[in-house]
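One protein chain omitted, others in place.
Naming follows writing order (A, B and C), and every chain is counted from residue 1.
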Amino acid sequence: MSFNTFGKIFRFTTWGESHGPAIGVVVDGCPPKINLSEKDIQTELNKRRPGQSKFVTQRKEKDLVHILSGVFEGRTTGTPISLIIYNEDAKSRDYETIKDKFRPGHADFTYFKKYGIRDYRGGGRQSARETASRVAAGAVAKIVLKTLLGRSFSIIGGVTQIGPLMIDHNNWDDKQINKNNFFCPDKTSVATWEEFLLDIRKQGNSCGAVIELRAKGIPVGLGAPIYSKLDQDIASALMSINAVKGVNIGAGMNAAALTGDKNSDEIKSSKGKIKFRTNNAGGILGGISSGQDIVASFAVKPTSSILMARETINTKGKNTKISVRGRHDPCVGIRAVPIGEAMLACVLLDHYLMHRAQCG
Amino acid sequence: MSFNTFGKIFRFTTWGESHGPAIGVVVDGCPPKINLSEKDIQTELNKRRPGQSKFVTQRKEKDLVHILSGVFEGRTTGTPISLIIYNEDAKSRDYETIKDKFRPGHADFTYFKKYGIRDYRGGGRQSARETASRVAAGAVAKIVLKTLLGRSFSIIGGVTQIGPLMIDHNNWDDKQINKNNFFCPDKTSVATWEEFLLDIRKQGNSCGAVIELRAKGIPVGLGAPIYSKLDQDIASALMSINAVKGVNIGAGMNAAALTGDKNSDEIKSSKGKIKFRTNNAGGILGGISSGQDIVASFAVKPTSSILMARETINTKGKNTKISVRGRHDPCVGIRAVPIGEAMLACVLLDHYLMHRAQCG
Amino acid sequence: MSFNTFGKIFRFTTWGESHGPAIGVVVDGCPPKINLSEKDIQTELNKRRPGQSKFVTQRKEKDLVHILSGVFEGRTTGTPISLIIYNEDAKSRDYETIKDKFRPGHADFTYFKKYGIRDYRGGGRQSARETASRVAAGAVAKIVLKTLLGRSFSIIGGVTQIGPLMIDHNNWDDKQINKNNFFCPDKTSVATWEEFLLDIRKQGNSCGAVIELRAKGIPVGLGAPIYSKLDQDIASALMSINAVKGVNIGAGMNAAALTGDKNSDEIKSSKGKIKFRTNNAGGILGGISSGQDIVASFAVKPTSSILMARETINTKGKNTKISVRGRHDPCVGIRAVPIGEAMLACVLLDHYLMHRAQCG
Partner (left out) sequence: MSFNTFGKIFRFTTWGESHGPAIGVVVDGCPPKINLSEKDIQTELNKRRPGQSKFVTQRKEKDLVHILSGVFEGRTTGTPISLIIYNEDAKSRDYETIKDKFRPGHADFTYFKKYGIRDYRGGGRQSARETASRVAAGAVAKIVLKTLLGRSFSIIGGVTQIGPLMIDHNNWDDKQINKNNFFCPDKTSVATWEEFLLDIRKQGNSCGAVIELRAKGIPVGLGAPIYSKLDQDIASALMSINAVKGVNIGAGMNAAALTGDKNSDEIKSSKGKIKFRTNNAGGILGGISSGQDIVASFAVKPTSSILMARETINTKGKNTKISVRGRHDPCVGIRAVPIGEAMLACVLLDHYLMHRAQCG
């Protein structure tokens, strides 16, 4: 059982609501003697921070992280690392007009039905603000992985689709990702996306996105079949992110359309090194990493808080209409890139430790 | 940690290899005083059983299940239910020719690299034979859910795509599913699929498939955010099935291409009943069931054991070719239908019990 | 796996070091709609607070608790309750003289050997200060239990032995417990204990204690055999408290000396009510509560930080002597009473929820 905890050995527990005094995360199971500073974590948080372009929410938060425990004289001690981010720009008044109505496509409805209580301020616990805690935990995981796996290790994510507009995978260039407002690896897509999103915003509408993650330098053997498969835990991690509706590993859903001879990645040995001709498996066979790059992607649905009027009911069950004002992302998927990276980092570290436990 | 255990309160642990004396599952956390017989479980197992048509493996197994514990005078006692299926038709000799080679796209390679040991007989623990244990556990879950939720509850799955050939969802008819060899809900697809698969088999090739699952009669409120979301656990459950590479909830990956006004399901109250206009959410909002049907789908990659010659390496790292003879499914996705149903049943029951724990 | 998390459904995760900026706890799995305020929690914390008499450490801490999440308009929301206590009186300089030496009987040595790093300030994570977090979590559990079980429910703890001096159990009087400095239920023991402890303190020595806990109003049926037995989880909970070396349920270790006819508690029905003649079982049979009072006791070893000089080694492995100055409890067992109560409350609530999950 782990309502608000993720992971098996490297575990993190997040807490906090959008409009409470703070949010935070407790990271447990971190190996000792790893160099770790607030600055390291802040760097990752800054990627997720809202208000950085007109394509994301205008909520202004510095999202400054503080380490409250688990680090002594700049190194992890092996005890829980408590990280806190104080909330600053929490305008509850934005939510007064919708406090008795359920936003279609939003967890407002189900939280109220489940718990019989509603923290209407910014969605309370459902708020995507919770994902800052994940990014903080993921920052720790990334640093530990770099320390343990060395320089060959990296995780990078990019947006590959906004609305119906996909990138050309042949154009993927890691270096482009941080050069535009969309974490887009294909520079030929940027202008089109910009135009499309400006239009969406003008309509008071929103749109979905697909994010692709790639982890390099992952050793063969991570993954614990049958029910802690590496791909299973990646699917779990990514599907736990707000608004995610689909997860692919390697060829993913497209694997269905392939034949066996096209799909299975042939193996070649060359000068003592094992190479695969293709990577439809996304670096995972039978739930265990094969030494290839880990490739996973996920779809984020359009933001449900939109300006356009929609039919809904209120908390008393009466029919009504809703139109959500305030500072919302027209495409929440963009900011999901660092969150996806963080979750993937946590899963990989967790499995690294699990593998070390069982197989030495 | 749970290498071979799935679930949180309703938990099952599977064990056994393809070519060992038996396989089995221990089901724990089952509510007491539920009527349960071997026959109930056998009915589900029979759906998965191989050798039922020319489109699935010709391995002949009766897959007879025995209850070894946890049931007294026809009712569950609340203690572990141990189920065993003896292996019958285990021809290890089929595997002699490939015992030193890795099948491309198969877990042969990663198991060997991870554990340093290889049970080459039919894949050992990686074998899809393990899924019989899941179906047995799922049979128990279904019976419990029927007892707890009543007649409105049902789970049904169908194949919606074989290779590149998709059904027309408008033709979906539950009653068709058991009337053909493919669990196909659209009778207009059956002939085309048959032709396609005969051709695939003739080539010594294989193909992928997509399976869609629907659960009806699920109460609102199941799902434990943030890290035991109902959709997260469904994704984990389905991705744990052999050969699955993608999982969708509701609109799934297609949600990326939608706009907010198209994607979010409007709510209407009518005569005291809450209705949603659409079900892009797949019955889950913020990780919690909304009372709509739960809809999930998953892609199964083509079988990696094929007759066509493929390049690979052997256990000594030398380049070689492999061609797998023997009794393999040309489209392993077909037999994934009862497995998907079983996993979904287990997740739903688990969340029902979890919800009852926290919210009474 | 749960290095710093306790519990199964009602779970809490503690974090923080003796001399860091703060300590805290995240309480997860709490039922929704329970009235909860900081004041409720503070009341329990005040019982554990140091500096309240000359028989406990003179460290001065107000131990003010703040609720950072999980409570909305005075009621729990079902989401994680984050509680924080800022550290105030953290004199690291007290520890400079012993920073390179290991205190005999202290976890200094093992933490250093395990993690290869030492937070010498007040023991860092090993510090009994962590137990404030437990008391805070336990305060939440108590309030939930009172809400769910009603007025018949209570948990009370008392010190029954200090050094070699035991109370007379026939004199047990709940009302006495808060009338003296020792949580002593037998008023005839107070004066002797006071004298004994003054002498111990004068010697620069310390002594052990036994604490007995009693929970009333616990329904029959809590406890999940075989490996989540109620007594097993109580033993785990109490043994996890710093310095605890023994745990008894009911007659405990003394049960060994009894014969079957003396030990087993005979059952009588009277006017439709079930009564037991004795309670050697401590209210637990086969790991499940019987409806009798739950009775458990535990032994706390003498504080290892004492003024008397002791032989030891330093971090370089050289022989040396150590004498610990500073503000230490001569009998740390006294302050273990609210901690034991807190842990027992958490276990009972956890099992209440678990029982509700499986048995409805």
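Methods note: a contact is a pair of C-beta atoms (placed from the backbone, for glycine too) under 8 Å apart; a residue touches a chain by one contact, two chains touch by 3 or more.
All values derive from a computational prediction rather than experimental measurement.
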### Task
Would you mind listing the shown chains in contact with the chain that isn't displayed?
A, B, C
#### Entry: Of B:78, B:122, B:208 or B:225, the residue in touch with the unshown chain
B:78
### Task
Provide the residue numbers of subunit A that touch the chain removed from this figure.
1, 9, 29-32, 78-79, 225, 353-354, 356-360
### Summary
Those residues of subunit B that touch the unshown chain are 1-5, 8-9, 11, 13-17, 20-24, 26, 28-29, 32-33, 66, 68-70, 72, 75, 77-82, 84, 114-117, 119, 124-125
### Message
Touching the absent chain: which residues on subunit C qualify?
### Response
1-6, 8-9, 14, 102-107, 109-111, 113-116, 125-126, 130, 161-164, 200, 203, 205-210, 220-221, 223-229, 231-236, 238-240, 242, 245-269, 272, 274, 277, 280-282, 284-291, 299-304, 306, 308, 310-313, 317-319, 333, 354-355, 358-359
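To be clear about the criterion, only the chains that are shown with their structure count from here on.
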## Note on the structure
The angle in degrees, nearest 5, through which subunit B must rotate for its Cα atoms to match subunit C is 180
#### Entry: Length of the line joining the C-alpha centres of subunit A and subunit B, rounded to whole Å
26
#### Entry: Centroid distance [mean C-alpha coordinates] between subunit C and subunit A, Å
39
### Message
Give me the residue numbers in subunit B that touch at least two other chains, ranges are fine.
### Response
1, 9, 225, 354, 358-359
